[in-house]
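Single-structure report; data block below.
With one protein chain removed, the remaining protein chains of the complex are shown where they sit.
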Amino acid sequence: MHSGHSHLFIPGPTNVPEAVRQAMNVPQQDMRAADFGDLTLPLFDGLKRVFKTTEGEVMIFPGSGTSAWEAAITNTLNPGDKVLMARYGQFSTLWVKMAEMLGLEPIVVDVPWGAGVPWKEIGRILGRDKDDEIKAVFVTHNETATGVVSDIEAVRRVMDECFHEALLFVDGVSSIGSLDFRMDQWGVDLAVTGSQKGLMMPAGLGILGVSQKALAASKANTMRRAYYDFADMRQFNKDGYFPYTPPTPLLHGLRAALGLIDAEGLDNVIARHARLAEGIRRGVAAWGLDIVAEHRSLQSNTVTAVRVPDTVDAREVLRIAYEDLNCSFGSGLARLAGKVFRIGHLGSFNEGMALTALSLAELALVKAGAKVPLGAGVAAASGWLAHGAQTPDKLVLAAE
Amino acid sequence: MHSGHSHLFIPGPTNVPEAVRQAMNVPQQDMRAADFGDLTLPLFDGLKRVFKTTEGEVMIFPGSGTSAWEAAITNTLNPGDKVLMARYGQFSTLWVKMAEMLGLEPIVVDVPWGAGVPWKEIGRILGRDKDDEIKAVFVTHNETATGVVSDIEAVRRVMDECFHEALLFVDGVSSIGSLDFRMDQWGVDLAVTGSQKGLMMPAGLGILGVSQKALAASKANTMRRAYYDFADMRQFNKDGYFPYTPPTPLLHGLRAALGLIDAEGLDNVIARHARLAEGIRRGVAAWGLDIVAEHRSLQSNTVTAVRVPDTVDAREVLRIAYEDLNCSFGSGLARLAGKVFRIGHLGSFNEGMALTALSLAELALVKAGAKVPLGAGVAAASGWLAHGAQTPDKLVLAAE
Amino acid sequence: MHSGHSHLFIPGPTNVPEAVRQAMNVPQQDMRAADFGDLTLPLFDGLKRVFKTTEGEVMIFPGSGTSAWEAAITNTLNPGDKVLMARYGQFSTLWVKMAEMLGLEPIVVDVPWGAGVPWKEIGRILGRDKDDEIKAVFVTHNETATGVVSDIEAVRRVMDECFHEALLFVDGVSSIGSLDFRMDQWGVDLAVTGSQKGLMMPAGLGILGVSQKALAASKANTMRRAYYDFADMRQFNKDGYFPYTPPTPLLHGLRAALGLIDAEGLDNVIARHARLAEGIRRGVAAWGLDIVAEHRSLQSNTVTAVRVPDTVDAREVLRIAYEDLNCSFGSGLARLAGKVFRIGHLGSFNEGMALTALSLAELALVKAGAKVPLGAGVAAASGWLAHGAQTPDKLVLAAE
Partner (left out) sequence: MHSGHSHLFIPGPTNVPEAVRQAMNVPQQDMRAADFGDLTLPLFDGLKRVFKTTEGEVMIFPGSGTSAWEAAITNTLNPGDKVLMARYGQFSTLWVKMAEMLGLEPIVVDVPWGAGVPWKEIGRILGRDKDDEIKAVFVTHNETATGVVSDIEAVRRVMDECFHEALLFVDGVSSIGSLDFRMDQWGVDLAVTGSQKGLMMPAGLGILGVSQKALAASKANTMRRAYYDFADMRQFNKDGYFPYTPPTPLLHGLRAALGLIDAEGLDNVIARHARLAEGIRRGVAAWGLDIVAEHRSLQSNTVTAVRVPDTVDAREVLRIAYEDLNCSFGSGLARLAGKVFRIGHLGSFNEGMALTALSLAELALVKAGAKVPLGAGVAAASGWLAHGAQTPDKLVLAAE
């Protein structure tokens, strides 16, 4: 029997802003009404602003981020295609698994969990692929399992340097709308996200940015799909409709969420994530604990994976937080289970929430037996937030 | 600028009951929490009651009913499989299209829109298929485009009579939870529905009933899929989890909706649909208009497709209803466009809603130029509801 | 166990529009915040537009319409003051009772329930009151119990004709925001309403229009009050605050409701009420039943009190509607109990709702044993709505 707010600090679904929650509190409506496009057409434009694409298109699939992964593959690649994938966390691992299930032949570059995309190695492999047998490069922009952000621009650069024709797939599920993401500038062909992270909604929509190159590929490819078929979707979308019944409350929520992002300004949203993430990291450092991301440049501004002391089971920290403190942190996934807990700090997030996360994490750690100085994390984060992080510009610099 | 309720009489998404709406008004939560199964596990049991299966399993895919169509196919059939499909409306047509897109080889039996499943012809074809080359029979239980309900039991009977091994796929999107549907008794192997019809929720969930025979088939088949993979889903579902983030507000809504069905009693729900549909049909008859379903036995208790007089464009009826009367009816789809409008009368529905639908349809018809006697439809329906439909048992009989 | 919408046709609380419902779905907030006036100050302006006053002020009391009655009296009159009141229904009766409880000495003019304000008699009494011993005239603009609208302008005229100084109190609870009401033009000094009628919100706010003359009176009067004290309220209101914690969700709802009225246009709202009320009345006439309001000019556009046949108990009609049809009509109050049921048709209301009300009333009447021709009411109303009520201007004329 819990009193008070349930504190949610998982890296998605994230906290839904009140304006979005209000917007979703609607009765059902006719998804074939003449004016349905008044609701939906602006969503595509709004999402393109968030993806930073003017040349590409954006599609919305009822489903999850995983839906958008699958839509990206099945529309643009062919059975047996060689694809180059890097694996450095649970979600990049699952994407490899999906590629295999869908009949691709992934060339997998494994790097330690905690590292980011090995763009030099990718460059080497692509450089040797003189006949462009590799049809796509897959990169997880922000590996949610490890809290590692990767350098997509560097991947694009090495691809360009060897004039490689492969499509660039980017999993931006826990980055788009929160971290700097530039679909057009980075030459991303398939950019994947979901509704439940930076877009601040419940799960239920898989969202895909598709470049003109990817659209061209989709017209020639031979992989089977029906629900995810780009052609069907585009045919309906151009007038604001969907090939099947969409979850309209989420579309209303998306309108409100895009409105919030526009009102704050996307770059301000990104700066806010940087400012608050730095506070979280300083708090973790003050505890004397490590974070999984190995280098400062890899540390994600949306999720921080904290290594607990060897003497403590992270699952116990999570259990105490959940049962005693009405607070959810992200668990350590797969090989990180028991060693790590994750703090999600993305989406609708502010100073108070960052400090709540740190203070409850401290309390749970101590109750679980960790020798963490109570108050230290909050003190460090508060110091940063009070003194270091005065202006958006300065603070992003200061954080780096 | 509209005042008052938006009247929604489309055959889905249907009107969401207040209890379901309340239930969905929740903040986000951790879909990996230890007690998440407390929410989800009872949903599977509840859905099995609605599907009337004890031997099969039920799966919930974030997506739409179309998702569940695709999941059913990709998990149990093989590329190039011959499948026997009947086509008698827009949704059975789309299912054929999907089958083709996914690499099946449909043998299509076309019958007029307005007819139901041609089970005799299906029996003949299966009878000739001595080597069981046909791997599946696809039947649309309730063709939403025409308002035709088909006899699934008869299909099962002809399959049994020739000892055919094909899987039986049934699209129950606009029937399950509203019409008599008996997965186990009728030997349905793959039963498809969505959240936005008889389950009285917004769109966003594709729901699938899977027989043991279908599960066995899923272990041997070679069609590609990942998002829809039964094995992954079952692996997670057994503990109440999902392979990817589910839309938790919908799961809360589903719990409430199943609670409403249980409280009313599924058979009472079915009888209510029969009682109210008979009222709608008597109203249409009193207008002097035809309904698309050719025979009384084919007339659906969830949706009625009304043929407008030749002198009237059904699109104009729909436009007037929507723009002037704040009321949505279903449009005529594909070849029925302009000739038909559809009244959805399923899900959370009662006498007042049935009479509202008729009275607004009358008004829109007359404003569109149809010579319909105002009040006649309501009079006929009210007469039925006042006198004929006294008890659930009697009224179902009376309606037949 | 009811399925489907609960149909609400009582004369308040009325149906809350979705935009208002969304707006009220808010967390709590600080009612002393520096920017609280951003929410509240525009409400006063918006209400003044609805009251049609530019010279007066508007106050919002957490409470009910009855609160505003009491606030009006206790701030402007003195113990023992003679006041002239007309009694022609339950609410005018209750107002007399309140006046007595608060120590006034009402001179009560009783007229039959079904008649309106006896302005000639009021004129006669005031004309004889040469010394202005009567301090106030109380008129119920729209008597919700009988569905009678009274002629406030005529009252003002007779007051002016004898140069009488009495304050004019008007109960506009079921009129303001729905019927033509002109506080300044009619010289209303105290105009009372509540949130749950034409303002389309839940109950919880008593709202009062106060003329400059009434404000002047409030500075000299000696009646005791604290919660309702104008001076306190005005002191806080001028900066957008309240002397005690207001129900902020209702204030958000009020903002949304005023926005809807502005968007439709107040005069269009009034015309809509006239159009739909005429439909209701034609429906009742087609049943062969009488309405309580004795003359056409007295018939309210917000509520219609229908006399049931002598052989029928109106309570049984109400019971059947409620229990069997999930529909609430207003009951006959006090001396009208059992003889009358009332149809509320105000606030967020449209054609479909009017026809639903008639069709369910017919059904309940017939089930209760009344010899009412099923469908006749809907036919008559539909005929009016289809043919007679084409344009706002014409229809108001046509209705008169």
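Read from first to last, the chains carry the letters A, B and C; within each, the first residue is number 1.
The rule is short, and it goes like this: a contact is a pair of C-beta atoms (placed from the backbone, for glycine too) under 8 Å apart; a residue touches a chain by one contact, two chains touch by 3 or more.
Here the structure is a predicted model, which is why all the values come from computation and not from measurement.
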Quiz item: Of the listed residues A:132, A:165 or A:264, which contacts the missing chain in the full complex?
Solution: A:264
Quiz item: Going by the touch rule given at the top, which residues of chain B touch the chain that is not shown?
Solution: 18, 21-23, 25-27
Self-check item: Footprint left on chain C by the chain that the document does not show
Solution: 6, 8, 10, 12-16, 21, 24-25, 27-34, 61-67, 69-70, 79, 97-98, 101-103, 194, 196, 202-204, 223-227, 229, 243-250, 319, 322, 328, 330-331
Self-check item: Hidden partner interface residues of chain A, rising order
Solution: 1-7, 15, 17-18, 25, 260, 263-264, 268-269, 272, 324-327, 348-353, 355-356, 359-360, 362-363, 366-367, 373-380, 382-383, 385-386
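Basically, only the chains that are shown with their structure count from here on.
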Quiz item: By CA centroid distance, what chain is farthest from chain C?
Solution: A
Quiz item: Distance from the CA centroid of chain A to that of chain C, rounded to the nearest Å?
Solution: 54
Quiz prompt | Contacts with two or more other chains, residues of chain B listed in rising order | solution = 6, 15, 25
